[in-house]
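Removed: one protein chain of the complex. Kept in place: all other protein chains.
Chain naming follows the written order as A, B and C, and within any one chain the residues start at number 1.
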Amino acid sequence: MATKLTPTQIAWRAAQDIEDGAYVNLGIGFPEMVARFQPPGREAIFHTENGILGFGEAPAPGEEDWDLINAGKKAVTLKPGTAFFHHADSFAMVRGGHLDVAILGAYEVAENGDLANWSTGPKGVPAVGGAMDLVHGAKRVAVITDHVTRDNRPKLVKTCSLPLTGVGCVTRVYSSLAVIDIENGRFVLREKLPALSLDELQSLTGADLVIPDAVADLVTPELT
Amino acid sequence: MATKLTPTQIAWRAAQDIEDGAYVNLGIGFPEMVARFQPPGREAIFHTENGILGFGEAPAPGEEDWDLINAGKKAVTLKPGTAFFHHADSFAMVRGGHLDVAILGAYEVAENGDLANWSTGPKGVPAVGGAMDLVHGAKRVAVITDHVTRDNRPKLVKTCSLPLTGVGCVTRVYSSLAVIDIENGRFVLREKLPALSLDELQSLTGADLVIPDAVADLVTPELT
Amino acid sequence: MDKTIPDLATAVSGIEDGMTVMIGGFGGSGAPIELIHALIDRHVRTGHPTGLTVVNNNAGNGHVGLAALIEQGMVGKLICSFPRSADPKVFTDLYLAGGIELELVPQGTLAERIRAGGAGIPAFYTPTSFGTDLAKGKPVEEFEGRSYVQERWLKADYALIKADTGDTMGNLTFRMAARNFAPLMATAAAHTIVQVTRLVEAGGIDPEVVVTPGIFVQGVVEVPDPAQEEVLNRADAHYPEVA
Partner (left out) sequence: MDKTIPDLATAVSGIEDGMTVMIGGFGGSGAPIELIHALIDRHVRTGHPTGLTVVNNNAGNGHVGLAALIEQGMVGKLICSFPRSADPKVFTDLYLAGGIELELVPQGTLAERIRAGGAGIPAFYTPTSFGTDLAKGKPVEEFEGRSYVQERWLKADYALIKADTGDTMGNLTFRMAARNFAPLMATAAAHTIVQVTRLVEAGGIDPEVVVTPGIFVQGVVEVPDPAQEEVLNRADAHYPEVA
């Protein structure tokens, strides 16, 4: 099997689709990496649920101000044009359709766009945060994820088996093997790793892939 | 018949019931006069629908700033502790029950507390402003009004004949002849002009007055 | 990112016949007079836009700003709470002649419907107007024994508002009670166009005092010394000027 992309490389690929001037919310954890790979000449404005628009990268260690954090409780910095606001205004931005893109992680994505990313079932402590708001708010909801689970089961599935975060909300998946759009309730392949055969990719995917005439090569820089 | 109170005297009487530190909204026009008669040692904080809390009296003529006006579009002034906010926050204060008192004018008040003060019927141009919000928001809704119309018909009635502003919302009426509470769907007389007989007052009132054992004299300073 | 627009004509060039336009201001305070007059200029020149649905607290005063827009025959419907003023003649005459439609909305409900439009809340319940003519035909529901009226969100194609300071990213502050509906309208319109008295670079506004974050703003045009409706009306101004 072809060497899959690293999380950093997936983040890089997702970043290439963010337009100049876009308002973007990045989910906690892995999706936060997307901010590091804005293409030259483009500048996105990042939103965080806890009331900051237009924040900058992490401060140097020791320079943190713990009143200036993102939704992942990591320290961030100010940039010219930053604005602070309260949580109701923050989610007016989310729910009101003002964000251009939200990029989230996933446990499972179904071919109809259903997303499961908040609960692995009745065990443990459930936590949802802002994910359920984001998936029904942003104009475009994309997922970045490994193509399969640690024990090699597909994360792109026919129907989600885990509790849903949102119904029919995801339109694009950036995985470790491919870029896949969700259109009319089907997974449509747009890009795949060059060394990966269509059969291999299908065998690692839990629902039928629609293969258009043109499938581009998924190529990223070396990034670890 | 006894000399009725002037509008200024009615406003004075209403002002005596406003406690120190109360948050108060005064309706456009005649009710605005209430602000002039705060008893010594008490300070109310005045709210206006268009986004000011804690404003002061009118500026000297020629000193107006037309960005600093009240809901009646009259110029006001700043005081220490003033705050500005937008219309949704302003009506969160109103609807959310944060105002202690709203004092409004009336076309009719019914014995069940119904108020009609926004429309005299289908002719002309209707206008409602913030009255319908205020009557269901403030902790106490009082009315100041002449006791009768210009052609001597009662304004305190059994049932409003004009379009309602709010249902069962008024709890006290300061009229040109009396102070009347609305309790359990009845007009309860609290104060009346000393020279006015109970029969005279009843004859000018469109619903039965409940007369408790103690009815105080309604006495105000000479004010025109 | 630079949201500045070079001139007023460009600022209002996207507004088309039949659109819904929210216009900031409460009476004269906060009224974006120059943006409104630029829209009138376009109508004088091209005959468009017309048949607009306008959302404002009032119905204009005198013969400038919103009143002039109505007088020009550009407004088919007005959604407002209080169509009275010192001189509401323009609206009153047209309304009584059946030449303009009026949707009367309680002021707090108007504000909340606009906020709901901006916040993605399609409907909410309010005690306001329960049992009155303005609640007729609306769903009613009881919560904890009290009755409430269901109200729907209000959105617009354009919002035209006035701010005090604006930066190139669209962050805004307002001046005193001129704030009123503007921050709400900015959230509820697909295109929010702002005339700012002072335009600054990004970073020129303290992030703590931004009232409207730039995400709600699509265009900013500088109008350094804006007219005040109240002052124009006291001088009996007309727009377009009477020759």
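The rule is simple: contacts are C-beta pairs under 8 Å (C-beta built on N, C-alpha and C of every residue); 3 or more make two chains touch, one makes a residue touch a chain.
Just so you know, these numbers come straight off a predicted model, no measurement behind them.
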item	value
Selected from A:85, A:107, A:174 or A:187 as touching the chain missing from the view	A:85
Contacts of chain C with the absent chain, listed as residue ranges	112, 116, 119-127, 141, 143-144, 146, 148, 152, 173-176, 207-209
Residues in chain B touching the chain absent from view	20-21, 23, 43, 45, 47, 53-54, 78-85, 88-89, 91-99, 136-137
Interface with the unshown chain - residue positions in chain A	48-52, 64-69, 71, 73, 84-88, 90-91, 94-95, 119, 124-133, 136-137, 163-167
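Following the convention adopted for this analysis, only the chains that are shown with their structure count from here on.
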item	value
Inter-chain centre distance, chain A versus chain C - centres from mean C-alpha coordinates, in Å	37
Two or more partner chains touched - positions in chain C	115
Residues within chain A bordering two or more other chains	none
